[in-house]
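A single structure is presented below for examination.
A single protein chain has been omitted from the complex, and every remaining protein chain is retained in its original position.
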Amino acid sequence: MKRVIKAAALAVTGALALTACASADGGSGSGSDDGERVNIVGFAVPEAGNKAAAAEFAKTEAGKDVTFSGSYGASGDQSRKVVDTKGKDVDYVVFSLEPDLTRLVDAGLVADDWNAGPTQGIVSSSVAVIATEAGNPLGIEDWDDLTRDDVKIVTPDPASSGSAKWNILALYTYAKQNGATEEEADAFLKKVFANVTTWAASGREATEAFKKGVGNVLLTYENEAILAKQNGEDLDYIVPDHTFLIENPGAVLKDASPVARDWLDFILSDAGQTAFVSKGFRPVGDLDISGIEVEGANDPADPFPTPTSLSTAADLGGWSAINAEWFGKDGEKLRFDQLYAEATKQ
Amino acid sequence: MADTRQIRARKGPVTYLLRAFVIAYLAVLVIWPLFEVAQQTFAPADVGDEGGVGAFWERLSDPSVTYAFNLTVTVAFWAVLINTLFGVGISLLLVRYQFPGRRILSVLVDLPMSVSPVVVGLALVLAYSTGKGWFGEALASVGFYVIGTTPGLIMATAFVSLPLVIREIVPVLEEIGADAEMAAHSLGANGWQTFRRITLPSIKWAVVYGVVLSMARSLGEFGAVKIVSPGAEFRGETATLLIQNRYTNYEEPTAYAAAFVLVLASVLALVVVSLIRKEDHS
Partner (left out) sequence: MTDTLVAPSGPARTTSRPGGLFRLTPTSGVGLGVALVWFSVLVLLPLAAVVGAAADGGFDRFWSTLADAQTFAALRLTVVEALLVTAVNAVIGTIVAWVLVRDQFPGKRILDVVIDIPFALPTIVAGLVLLSLWGPESPMGINIVNTRQGIFLALLFVTLPFVVRTVQPVLIELDADVEEAAASLGASRVTTFRRIILPSLVPAIAAGSSLGFARAISEFGSLVLISGNTPYETEVASLKILKFLEGDNQAGAAAVAVLLLVVAIVTIVILDLISRRVARRG
């Protein structure tokens, strides 16, 4: 018995060690066989769109045998990681917010003229929406309803998530649209913040929390809500009459492989945008989407209703102005942080 | 073991009550959840889909999943190798040699066990990231990157499992004493001979436990790796990161399949350790 056990123990240990040795050589390269690879770093939600576009890209001349590797997470965090590693092994980036991309420009990783193209560097767009439990049991219709006592909101945290900032600007511009003064807008935001039950790290993690039954209202991107429905999640979403246009910038790094540039060109082409539309993004550029059915949308044949009024980041003076007023860095408390602190104070 | 005592123990109602309580507690806290995971792993993803072992294999043979497991095993292998060499060396030094600072060092080597994995990741980033780390720029200028690369993953993993080997060897070294080593020494054996012929055989099993424990810990490291790794498919996504990514990305079946493999690996490690413990005692 003694010998048997001893032998067995040694055999298992040896086997573990051997597997390790065998894979020690292949560890780094086994993902890419022969074709070129585009390494993507992105914010939390465009993975499905990129995958759909990549499948179409593979059918083109430039995209044959190209493989992809994507890292997706909270926009600000992803941007910081790229800078912290000097863009090593990163070819293409797509962020929720412009400042996350300009950080790379400042670090010298992305060319200054990244936004010189016809879409000003924007690769995908969407709008801020309100998602509810299936059937909308609370009867939520507009941003106003979010101040109700029975509402428990799940939203990403602006500290790390770009999505969160879009949502908050949607709320703010809604209040202003209805003639609120700055003080009244602040009061409105505070009332909504007081109803937030979860501040998730990223847009995707917010969806995840909502799926797990936390809260009864989710503030999110339209495409994220459509994607969730495509994946069979039980939720509904409302595109409010007034909302905010979400524009996600993307760029190729200076020393990326040339195929990454082909990839970016493809994303902006009609075929690329069609792939994004199929995953719930609104098209950038002048793609005609009549005839494209978007599964998961409220009306698949007319997936993207035009809101009566749509605010944009440019309306508020652009992202540097917005960040300087609202969202502090490094623990600095600006307008949002103060409202948030007051609203959640206990 | 303590068989005679157990026979002598009085078996009143309290004994049975406690036994029932412990079984129920462990069943609810550990066994039942594990059973649920196994069930989820082999359940069909959708109504009408194929479930069972076939689907399980299919999910695991996806290239990104095999890459993740490959990377995990590679990282664990190097981390364990480094920890074993370091652990044996430092244990010998701590137990057998006199040097200033020995006590402080013996306390410090225990530290990594109690440090939060998130803090480990943060510490490595603050020391070695190219952007803000203390030494990142210097290392980058010679073309060496720690954060976002496999060496970084190995360092994070080695950090968290550092004391496991030492903890096993030190008590054994203390127990056996240095008499045999001194005798060998006085008979003219050199350091290496003494180590190989005298010390190593007596600490052999302690080293094996340490290795198996470190292996189990390394395969499953999550927090520190999450912060250090780029976490992309085919690029730094280890098995544990894959589980989180897939779970949050509408691919729960794959997450459960990968989790099940890690459950099996850790149970296997436990059984191996439990067997060699028994062996060592007899």
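Chains here go by letter, A and B, matching the order in which they are written, and residues are numbered from 1 within each.
Quick note on the criterion: contacts are C-beta pairs under 8 Å (C-beta built on N, C-alpha and C of every residue); 3 or more make two chains touch, one makes a residue touch a chain.
Here the structure is a predicted model, which means the values were calculated and not measured.
Student: Which residue, A:110, A:146, A:201 or A:297, contacts the hidden chain when the whole complex is considered?
Tutor: Looking across A:110, A:146, A:201 or A:297, the contact with the absent chain belongs to A:201.
Student: With the full complex in mind, choose from B:29, B:142 or B:187 the residue touching the hidden chain.
Tutor: Counting the whole complex, the residue in contact with the absent chain is B:29.
Student: Touch as defined at the start, partner being the missing chain; which of B:60, B:93 or B:189 qualifies?
Tutor: The one listed residue touching the chain not shown is B:93.
Student: Of the residues listed, B:56, B:145, B:234 or B:256, which one is in contact with the missing chain?
Tutor: Touches the omitted chain: B:256.
Student: Using the touch rule from the top, list residues of chain A that touch the missing partner.
Tutor: Listed in rising order, the touching residues are 73-74, 76-77, 80, 157, 159-160, 196-201, 209, 211-214, 329-331, 341, 344-346.
Student: Contacts of chain B with the missing chain: which residues?
Tutor: Considering the whole complex, chain B reaches the absent chain at 1-2, 5-9, 12, 14-15, 18-19, 21-23, 25-26, 29-34, 36-37, 39-40, 82, 86, 89-99, 102-103, 105-120, 122-128, 132-135, 155, 158-159, 162-163, 166-168, 170-171, 174-175, 178, 182, 191, 213, 216-217, 219-223, 227, 239-240, 243-244, 247, 255-256, 259, 262-263, 266-267, 269-271, 273-274, 277, 280-281.
Just so it is clear, only the chains that are shown with their structure count from here on.
Student: On a C-alpha centroid basis, what's the spacing between chain A and chain B, in Å?
Tutor: Each chain's C-alpha centroid was found; their separation is 34 Å.
Student: Which residues of chain B touch chain A in the complex?
Tutor: So the residues of chain B touching chain A come out as 63-64, 66-67, 70-71, 73-78, 125, 129-133, 136, 140, 145, 147-150, 208, 211-212, 215, 230-237, 245, 248-250, 268, 272, 275-276, 278-279, 282.
Student: Residue numbers of chain A touching chain B in their complex, please.
Tutor: Checking each residue of chain A against chain B gives 2, 5-6, 8-9, 12-13, 16-17, 19-21, 23-24, 26-28, 30-32, 37, 39-41, 47, 67-73, 80-81, 83-86, 88-89, 107, 204-205, 208, 227, 231.
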